[in-house]
Every structure is written in structure tokens, then in C-alpha cells.
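Every protein chain of the complex appears in place save one, which is left out.
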Amino acid sequence: MTTPANTAPNPRRVGIWIIGALGSVSGTVALGLALADASTQSGMVTAMPPFAPLQLDSLSSFTVGGHDIRPGTLFDSVLLLHERSRLFTYQQLSQSQPTLEQWSANIRPGVILAANPTIVNMSDSRRVQAVATPRQAIAAIQADLQAFQRDQQLDQVVVVNLASTEPPFEAGDMHQSLELLQAQLDTTDRVILPTSSLYAYAAIDLGMPYVNFTPSTGSSLPALEELTRLRKTVVAGKDGKTGETLLKTALAPMFAQRNLQVLSWVGYNILGNRDGQVLHDPANKASKVKTKDAVLASILGYRPQSQVAIEYIESLDDWKTAWDHIHFEGFLGTKMVMQLTWQGADSILAAPLVLDLARLTLFAQRRGEVGILSHLACFFKSPMGSNVHELARQWQLLEAYLASCV
Amino acid sequence: MTTPANTAPNPRRVGIWIIGALGSVSGTVALGLALADASTQSGMVTAMPPFAPLQLDSLSSFTVGGHDIRPGTLFDSVLLLHERSRLFTYQQLSQSQPTLEQWSANIRPGVILAANPTIVNMSDSRRVQAVATPRQAIAAIQADLQAFQRDQQLDQVVVVNLASTEPPFEAGDMHQSLELLQAQLDTTDRVILPTSSLYAYAAIDLGMPYVNFTPSTGSSLPALEELTRLRKTVVAGKDGKTGETLLKTALAPMFAQRNLQVLSWVGYNILGNRDGQVLHDPANKASKVKTKDAVLASILGYRPQSQVAIEYIESLDDWKTAWDHIHFEGFLGTKMVMQLTWQGADSILAAPLVLDLARLTLFAQRRGEVGILSHLACFFKSPMGSNVHELARQWQLLEAYLASCV
Amino acid sequence: MTTPANTAPNPRRVGIWIIGALGSVSGTVALGLALADASTQSGMVTAMPPFAPLQLDSLSSFTVGGHDIRPGTLFDSVLLLHERSRLFTYQQLSQSQPTLEQWSANIRPGVILAANPTIVNMSDSRRVQAVATPRQAIAAIQADLQAFQRDQQLDQVVVVNLASTEPPFEAGDMHQSLELLQAQLDTTDRVILPTSSLYAYAAIDLGMPYVNFTPSTGSSLPALEELTRLRKTVVAGKDGKTGETLLKTALAPMFAQRNLQVLSWVGYNILGNRDGQVLHDPANKASKVKTKDAVLASILGYRPQSQVAIEYIESLDDWKTAWDHIHFEGFLGTKMVMQLTWQGADSILAAPLVLDLARLTLFAQRRGEVGILSHLACFFKSPMGSNVHELARQWQLLEAYLASCV
Partner (left out) sequence: MTTPANTAPNPRRVGIWIIGALGSVSGTVALGLALADASTQSGMVTAMPPFAPLQLDSLSSFTVGGHDIRPGTLFDSVLLLHERSRLFTYQQLSQSQPTLEQWSANIRPGVILAANPTIVNMSDSRRVQAVATPRQAIAAIQADLQAFQRDQQLDQVVVVNLASTEPPFEAGDMHQSLELLQAQLDTTDRVILPTSSLYAYAAIDLGMPYVNFTPSTGSSLPALEELTRLRKTVVAGKDGKTGETLLKTALAPMFAQRNLQVLSWVGYNILGNRDGQVLHDPANKASKVKTKDAVLASILGYRPQSQVAIEYIESLDDWKTAWDHIHFEGFLGTKMVMQLTWQGADSILAAPLVLDLARLTLFAQRRGEVGILSHLACFFKSPMGSNVHELARQWQLLEAYLASCV
């Protein structure tokens, strides 16, 4: 492992390129990077002492860029969050404003080829690069990525998908090998790759680490895994585990270890941010509910009646609130109840994990790792390369990795 | 290890002797043993497949006896629980009645030397064996234990403390070695051992396994550990982990592993059974709150503001209800909230764990183990012989033990 | 008003005829009437002192009969509730069994003409009186009602609809007058009246008081109101207010009176009894959600974002659980939150109100009242003859009625 030259005259400079750069999570990531003060340590896993020996990139070595299909600036995003959800203090806002305005110049119009109607309705035509074929889309994205790295003089760039959730995508034969997929890249008459996968292709093909923080397809196709290995880069995903599912994977083992039969586990989620709005489209919602529901059966070893509802409640904005009702049976058939409510600011929970993933994927690539980073399972609802859902066991995977690095 | 002769013409017969035999947990233990049907599998850890290879004593091989300072029968106890807390169905009650009435004949008056006033007020003078010295107390208890084993023709007897919580006891010099302690056993002018330790002494001295399911002192004195080794028996304790603390040890690691700073963790417990009534005496309550509160700092590595209140609310009877409010800080200093409520029937949660501990200590003794069984940490709020509080890690200790046995 | 001759040699005998006689609410009503002891006073509004001067029919003067499309007895119903939901004690069950078995003989097969598929699937063909026209249906029902009154020698009979919720029914021109409706009673080729209205017609036409405890149409058609006045009887409805809606009508005025703007009111209901099962059919569910949602706008004077979800969770059986999340805005635009959970046994909440309504409608008819009893608004989610939803104001309507009676 090459030690980053923190004290050298030319310190490392790295970039984080965000797909969906003007969303709430992205704004919060950028604000955190712009501040890079003590308040950014809470909630960031890699800020904890066991990670110190890795000498991960410091927050102040990051520059932000990205794609979005909406107009606006990073500061606009965080100011709106402040007003609607009472996130961030005045001091944080005023202190970060200059840097956020500067980084906003790095945001490029999104590339749209196969987006779904809800997404298209939210977009602004002046903020879209219209392309005709997958190959053109990939080329357009890559041009933006390369310009960012060159203009900002960055040693490494990680690409993170924070765009709105897509509907589920059914992979076919052509996605099983890179050769078959590449043969179709000039197709114009049907959708051969979801938008998230076009961005993933573009990033991976340039040898950049790629993180999928959403339940969309992204890099999770055999053809793109092949490309990942070919370009000697790393990927991690998918669907950041920030709220109700995090709780489930911490709590469900308790019921298993006490032999308390879970009769039903009902989860009701309400939220009011753009993520919630996109979920109003039933097709988009399906992706989300699917990844949320699989976890339980995997941990318990049986499938209790379960219900995962997500509703868009505008007034909540970023304050995602979940009620879980767990009905379980104990000795002599007695039914008992546990209820919990979770009130978390979605962006505040997600942003530090995005930074963790950026730092750990950049580190892994520098270290020469290739492919899916399965030791990052604890960050995801649907961990790629791992069947482990139990939080405690996922944590041990990460601890083992740390031990192997030092 | 000697394999229990499950198919032999004379199957093993074992006894469980309960201190506090007419309490709610004890009644539920007895009802479960009397039924020994499918409904007794839920909530019992040792009923799970990984324990099958150990060939633990089957529920139907148990006979029940015990001490209590109140009059009544085991069936009275469960009927009262049914009427006040709606536990047990009519079928369960009517089916178990004959066996419960029969076992009630094995219950002997309690031995009182140094009990505190609240306990004394609850006792019935006809149900007390008054003794003058610790030595006499131990002898009286031992006479009852030996008669039980002899009359019921039992291969092994385990003694379990389910009596009401005592006030904290401060150990002194004389408790540091068996020799020093034994020299004081004829003292009449002051309390040299709490009641729970008199029973523990009696049991251990007869070479019987001893389980302390309460926060009282029991066997947790160096002198009694010495006796345990001398008599080649095993002990486990203390304070069964059945409700709010169980949850804490499952959930607190999640906050640690996400680097979410717990600002305050407030727990408010209400319950209406005899356990709650005893806690009305502030001295008794102190023991309970103490063991509940230590867990958090141990898991988090720091001490958030925490509050553990326990109140006696008569109408709840056995339905122990806990509200926990967890205030935590995430990225950029944002405060977020998780709340949970737990509605568990105390006896229903505790009884199967008592059976687990009875089976596992009997097994360990047969296997030739001696001393504190630290692999049973997952069953206790204050595990003896272990500093591990995190539920997932405690579980791994038990898994490792299982692996070592087969 | 004629004073009921409580002390006369031949005391009054009254009957309650229940549509849906083998459901959980009906079983609980019957068990309460069979016991008629102190435990039946809780939850029954008319058991309170202010109602004493009315000399309502005592519980012991009631005989139970009814229609159902399923086989079984009243005792079967309550035993199943006991086993699945832990309602009733053994003493209550054993004491009421003889009376319940005797009343079960009064239960007649249901009459089906236009029921919806979910209901039909639940029915047992041997428990159905198949009829070809509305007129035949009404005649068949009336024959059963008359036989009940005659055989049991009853002074008065009240008919209560406790059958499963029907899909919404759209009234047409023919339902605007009794003459127009009667002209269609021999129609065979389409549904002119929902099942609930056939029963209502039959009862009202015999001059019997009719109570609709469900959201189904029942007597709420102008033609049936005309018939009510013609036959000099009384009706009350509809949709018993037992849980979440009761809470809303008690709590929402608080927000109005403090000028706290309700931004969103989300209610999530889970239940596992037959009522819940019927709601699985989206058409049936629509009726329920509709009456639940109207209440809020009526009280607040504006329409906050609201969401009322109802899900069938089998393990809950009769324990209807609701979570409400109320997001409101206070001074300076600050958003605040109130959450509540309600864990009520549906049958236990409904049954005493059914008895209240039976007693108050029988009383009103004896007193010579005619038509819709609007002073009973506090019992219903969609009170007939009243726009008042606020619980406190509904209560004052009832108090005013009491004052007018004495």
C-alpha cells in the first residue's frame, strides 16, 4: 500500500462525482466536505479510531462535481433543506456558501436516454444532454468525467449514484457478458440499459471506482462486473442502509437468538423529500419495497407475515419517519409486541456513509483491489457480493478487512 | 462426555428446585414443564436445532420443588396470572392442573435469617423456618434439598434463585476466602450473608448446580466461587436478561457501528407484578437499576446521559412495558430520535430461559465442567465471568461452546 | 313515556336480532348478555349513572337471535376469540356456555341475493337461504324475525347489522321514494338493493328498530327513511366509532382550538379478524377508508394531507392496532409531532356500544320517537342525521336528549 503523502508539498487531490448532484443527500455531502470540521465526524464510520491506520483521504482533499437534470446550485439545495427540514445552522450555511458556489460550477446537465416518465417530468430540458444511443450516452458522460479530473487536477475520482430510484430492470441474455452487451450499444429502438447502468458503464470503463447508493441497477449486471475486472477498478452497492432496514438487521437477530417467533413485522415509512416523491410512481416504489423486505427472511430463517409501506407525506420533507410493529410469540404461545419509531433526517444519515464509501473505494483501488468490495456489506440494504444481512456479522467482515490492511 | 441414556429402561430424572417457588416466573416454569408440549418450544433457546446434539434433559424428565415464604400452590399462582394478565388458555390450565397440584407438595417453607423488611412483610409466619445462625440456615435448606432428591429419586438437582430482588450487599474481607467465611457462620449479631447467598451456599455445598436469575448476590462472592470449585459444581448468573436490557444490548452496537453519538438514552419501565412491588422499596430498586445501567457504557465506550426508571403500576401485572427514548447525533451535529416500546409478559419471557439455564448447567456438570459458566453470558444482565454485553458477541460465545461440545 | 314495569310479575322481554350473528362482535355481545354481571358495566355508556332515570331494558331481559351465512355456535365464536386473542377468562367462558348454546338455536341461515364475491366465498351453502328477488329476500327475513318474536315471547325486537362491510353502493333515482323502490322489488336481472338494505327493509317494515353498526348502506336511503316514518319505528347508524376515529374526533379539536395547523395526519391500522380479512377485497376497503377520512376536514375546517391505511395482519386477530402520526405547525412555522398507538380489542370495544344502541333505540321507540335518532351521533363514524363529528359536541347532544327525557 502506498502511503498518501499528507505532509508532502503536493498533497493528493481527489474528486467525488455525484449522479444526482443537486439532491438533498448530495447537498449534504458537499456541505460536509466544504466544512470539514469536527461536526462532520459524527455519523461517519471511517472517522472512528480503527480506521486511522488506513490514512484515508481527508475530507479537505475532496472536490465535488456531478450530473443533474435540474437547474440550481448546491447552496440552493442545502438552503431549501434548512428551510423545510430545519437542518444545518446558520453558521454552517454561511461558512460553506463560498465553496458550495464554486463547486456548483462543476455540475453538468444529465444525460437522458431511457429514464422513466416521473424522472423526465422532474427534469428541466435545458439541464439535459439528449443522446440517441447508449454508446453516445456513455461517451457524453465520460467526456464530463474526464474534463472534471483534468481541470481540477485530481489524482483519483470516485463516481457515486445518488439519483432517484428507477423501476426494477429485468436483466436479459445480453447482460451476461461484456461482449454481448457491447454489441448492442448502438441500439436505438429499445431500452437495453437503465440510466443508472449507463453512468456505471461510463465510470467503470474509465477505471473509476463506482458506488451505487440506490436500489437501481447500476453496476449490478454480469457484463459490468466483467468490465470492472477488465478496467481494474472497484464497485460497491447497493441501496444505502440508513434507516428502517438498518434497524431490522440489528434487531431481528435478537428474536432469532431468543427463539421468539416473529409472527408479523409491519413497517410503515413516511417521508417527504424528492426520494418520497419519486416513490409515488408505483414502478419506482417496487424497487424500494423489494430490497427492504428480503432482509427479514434471510436473518430469521423463515418468512413471517411482513408489510413494508412507504408513503409520500410532503410536510415531513427530509425527516423520514418509520413505525415498526413487531408481533412475536413466546413461551406457551403468548403473543407479545415491540414497537419502534425512527425519526431520522435522510440526508444526514446518508451523507456520511457516502463519504465513507468514497474514501474506502478510493483506498481499495489504490491498494490494487479489483471487483466488488464485499467487505462493505454493512453499508447496504442489498449488499453486492455478500449474503450477510445481520448487522453484527457485516461489521465483523469490515473489522476483518481492517485487520488485513494493517 | 457421557451420553444421557434416553432410550434406557430407567431414563434420567432431574429436579429443578426454585427459591421463590410460588412467584409468577416459577409458576410459568412449572406449567411449561407440566405441559411439555409444542407450545413450550417458543422462547426456549435450547429448543433450537443447534442444541439437539447435546441431548439435554427433556422437559418431561423434570420434577419441580422449591422454597417459598408465602402459602399457596403452583396452580394458584398460574390461575392468578391468568385472571390478572390473561396469560395461558383454558386448555393449558386444565391440562396442567393435576401435575401442578402434585408438585406443590414439594414446596417447603422458606428460611429467613437476614431478609429485609419488605420481604418480611410479604411473608406468612407459618411459611417460614426461623433460624438463628447462618450455619443453621444452610443446614435447614440442605435438609430440604436432600429430601427432595431422595424422595423423588432424582439423578441431579439444579437450584435456581427466582426470589424477589434484595438490596445491594457490600462484600467485605470475610467474603474473600471460604476459610474466613466459614469461621463466621455461627455469628448471630449481624448479617454476614444475604439470604440469596445462604441458599447459594447450601446448594453449592451439596454439589448442585446453582443459577442466579436475579440481581441479588447469590453465589457472586469469592468465597462461594472457591466452594463451587471445591464441590466440583457449576454456577451461572446473574439477573436474567429478558426485556429492556436485552434490547439495549442488541441495539446499542448499531449506534456504535454507525458512529452515531448517543446523546441520551432514557428508559422508563412500568410493571405490576410482585417484582415491581418489591422495587417500591428504594433499597431493592437500587440493585435493579444498577445492573440495567452499566450495559450501555460498556457497549458504546462512553457514557451518554442515561436514565433508567422503574415504577410499579398495579394494573399492568405481568405485562412489563418499557419506553426507551434514544437521542443521537449524526452528521453535522444533527440530533435524531429513536423510540421503542416493549410490551412483554415478564414470566413468559423469563420462564423458558430458566429452563435453558437448568438444562445447560445440568449438562455442564455432567460433562465435568467446574466453576462459573461464562459461555452463558447471553442470558444475563450482569454476566458472571464475562465482560461481554453485546448480544451478538455473547451469542457467538455460546455458539463456540456448542461447537466445542460436539 | 310509559315506565317499563321492572317490578311487575311479567317483566318485559326483549330481543336483539343480529345480522352476522356468528362474528366476533356478536359473540361478545351474547357473552355479555349471558353473564350480565359487573364485568359488563365497563365500556357500556348506558351503564353510567346519568342513564339510570331512563330505566332502559336490563341486560338480563334480552334474548339473542340472528342470521349468519356460516355454521357454528355462539360459544364456538367466543372460544376461538379466547384462543387467538386471549379475550375472556375461563370463568366467563364456562359460566356463559349453557346460555350461549341455547341462543345458538335461534340463529338462522342468511339470505343471499346480491352479496359480493368475498362474502360469498366465506359462506357455507348449507347456511344460506337462496332467493330470487328482493321481495322474496325481505319476506324470508321477515319470517325469521316474526318467528323469533313469537317463539321467544318478546315485547320488542331490535335488529342490528354487524355483518361484514359491503362495497360502496351508489343510490339512484329509484331509492329516492318508497313508491319507486317498491315498484322494483321483483327485479331479477340486476342488483337494486345491497344485502344490508334488504335486511334493513325487512326489519323496518315490521316496525322494528334498526341499528347499522357497519359502513354498509343499510337504512341510509331516502326510500327507507320514508318506510321508517310510515312504520313508526326508529333507526340509527352508521359505522360504530370504536377506535382510531374515536380518537381523531377527541383529539382533532385540540389542534383547532390551539390554532396549530395540522400539516399531515397519517393513520395506519392493522388488524387480523374477519373484519380485516373482508377489507382485503379493495372494494370493501373503500367504504371503510371513506368514512374514516371525512371526519378530519369536518373538524379542522381544512383538509390536511391525510392517509388512512388498513392492513390485514393475521396474528393480531381481534387486537386492532393503530399508529397515528400527526405533524403540525406552530408559532414561527415550527413543525412538531404527536404520535399515538392504540391497542384495542375490536369486539370488546364494539359490543357494549351495540348494547347501548339496542337499549336506546328500544327505549326511543317505546317513547314514541320516529325516524333517525340523531342524538346517537357519538356512537358513529358517519352519524346519520347529524353533521357533528367532534366527540365533545356529540356528547352534549346526548346529554341534551337525556335532559329532555326526564
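Every chain is named by a letter (A, B and C) in the order it is written, and numbering of its residues begins at 1.
In this section, a residue touches a chain if its C-beta (ideal position, glycine included) is under 8 Å from a C-beta of that chain, and two chains touch if they have at least 3 such contacts.
The shown structure was predicted, so the numbers you read here are calculated from the model rather than taken from an experiment.
Colleague: Touch partners of the unshown chain, restricted to the chains that are shown, please.
Modeller: A, B, C
Colleague: Hey, which of A:T89, A:T133 or A:S298 is the one touching the hidden chain?
Modeller: Residue touching the chain left out of view: A:T89.
Colleague: Out of C:P11, C:G43, C:P167 or C:G207, which is the one that touches the chain we can't see?
Modeller: Counting the whole complex, the residue in contact with the absent chain is C:G43.
Colleague: Of the residues in chain B, which ones touch the absent chain?
Modeller: Within chain B, the residues that touch the unshown chain are 86, 263-264, 266, 268, 270, 305, 307, 309, 311, 313-316, 321, 323, 325, 327, 329, 335, 337, 339, 341, 343.
Colleague: Contacts of chain A with the missing chain: which residues?
Modeller: 82-83, 86-87, 89-91, 93-94, 341
Colleague: For chain C, which residues reach the chain that was dropped from this view?
Modeller: Touch set of chain C with respect to the missing chain: 28, 31-32, 35, 39-45, 47-48, 87-89, 92, 246-247, 250-251, 253-254, 257-261, 329-334, 336-345, 348-349, 351-352, 378, 390-393, 395.
The definition used in the following text is that only the chains that are shown with their structure count from here on.
Colleague: Can you check how far apart chain B and chain C are, centre to centre, with Cα atoms defining each centre and the answer in Å?
Modeller: Chain centroid spacing, chain B to chain C, equals 49 Å.
Colleague: Compute the distance, rounded to whole Å, between the mean C-alpha positions of chain A and chain C.
Modeller: Chain centroid spacing, chain A to chain C, equals 51 Å.
Colleague: What is the distance in Å between the mean C-alpha positions of chain A and chain B?
Modeller: Averaging C-alpha atoms per chain gives centres 46 Å apart.
Colleague: For chain A, give me the residues that contact two or more of the other chains.
Modeller: In chain A, the residues touching two or more other chains are 329, 337, 339, 341, 343.
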